[in-house]
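So that we are looking at the same thing, I have put the structure below in structure tokens.
Shown here is a partial selection of chains from the complex, left in place.
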């Protein structure tokens, strides 16, 4: 009954097998190996982006912060949802990597920026005013931090507004697979076809032990990215072990199968919650993460019954929670949790 | 015949087994798990340092740069050998993490700082001069970048000079195990007993897939370190997979056995080189890394015979190389390399 985070699950068997296979013999370090080349090719194929440049790192914070630093000058304004991971959960990593850029929290219900809130936020940072930071970039998150999802059309609408203001767009896809499964969109449709210039593609939460890819759909800044990655200590020496994970993750669509399992368990969970007296979802829950509010006393009772999840803010008189299903969650896990939540 | 780097070897079977074992079930992320606690305890026991704080990261550059940033203000002068990894092979990572601190390259033959060269370098940075950066710290490397080794007494002499000038000392131990085996010193003797305040303890090069520990013998700045690590994207979410490596690495002295194998192959290599006409070592080679100079034509001939190593600068009329043995190098590998180097 572990629903605290998809980070709490282990690695899929296919990923572990790939690590073991990668351990044979010697390989050039720092990415000059065959597995890295194979992983790069797989990312390009998966995203229908033959010219994209692909770089692997070990954490989502690194993927995001390196991407942001590539896309904004130190005096830039980075527009992102006010609850985005990069805004509130990375201890200022974007500001560190980007030498002091300023994050502008954009409001929007259920974790989603809207065209209206984006335009209002852009208007707060007037262009060509030397006393102000300068509009630099947009970064979206899909799945959002609220567990909701942007459709490709919604992303395209936001990146178009950004582009009209001269700004490139980044997508934090630490749970991209879950968003793809939830919408039925293809990887290309959700990213570069929707105006995304740089993607953080998550593997860790969805069945890897620790790998994220940064995908530059425009390769112009690829060399700069490599220097930034090295300088940040994020160029792994035994790079084949990162590449093995990413290759196995994408090979044959494993990543989407794993996400489909997680999302199915999310759906089962949502259905179950509907039966829990006094429980309600604070946001739509189309994928594997949801934020219910419970009747008072639920947390203590569920914990005593072995449920593990994180409490969250909730409306007055309620107890809030975040519940996350992962690739390894089973129907029995879900049913046990629902039972534990019952009065 | 792979002697390009110990980074080119894979992981030891014990490490792979530990990863597989760690993959069972669920675990709290970001280090709040039992394996992390076990790894911490093992580091403390290994170094006879019950109060030390231990933090895991995935790269040596991260371990060094985070350590340095912890120990110097942005206006600090960091004294290190002019060929140290942090000085020349990390793309300015220390300067990035330390917000612009200045590295002062200290000379010294065969990769080793001496009391004389350290004092001369310290004297170049006068204290309490507002126009100058301020003396901040010493960082040593053992094994050195030249493959040589400091004894505990030599380290103690240098850290004592630093301490007299008010400076704490860091040790880059990406190959610490090889240095311990080469000298017979204990982990404690080579580190805190010799005046080392902060240690980068390497696992990656010596049989892990990617893990380094930063050991704070004085825990006063432990919380700051954690914030710096998170902010740099180096706090792994599925932290148990880092901890599993480090725990298995130290458990039962595996790390020293692996290093002993590498050093033994280094010794066999040095003996073999003595038989190669025109070959000579440019530095003493007490451990697993050496820098021979060969007669002209050797590189092409050896490469054609399947030898893999990195060319290096050499005296006029010679061909230089770096040869590194690892935990997985076999006597046959060594003998084949020697044969490949023969006229």
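Points worth noting:
Going by the order they are written in, the chains are A and B; count residues from 1 in each one.
In this section, contacts are C-beta pairs under 8 Å (C-beta built on N, C-alpha and C of every residue); 3 or more make two chains touch, one makes a residue touch a chain.
This one's a predicted model, so the numbers in the text were calculated from it and none came from an experiment.
The complex is a homo-oligomer: every protein chain shares one sequence, and counting across the whole structure file gives 4 copies, of which 2 are shown.
Note that only the chains that are shown with their structure count from here on.
Note: centroid distance chain A to chain B, computed from Cα atoms, is 34 Å. Listing the residues of chain A that touch chain B in their complex gives 2, 4-5, 7-11, 16, 19-20, 22-30, 57-66, 90-93, 96-97, 204-205, 209-210, 227, 230-238, 241, 308, 328.
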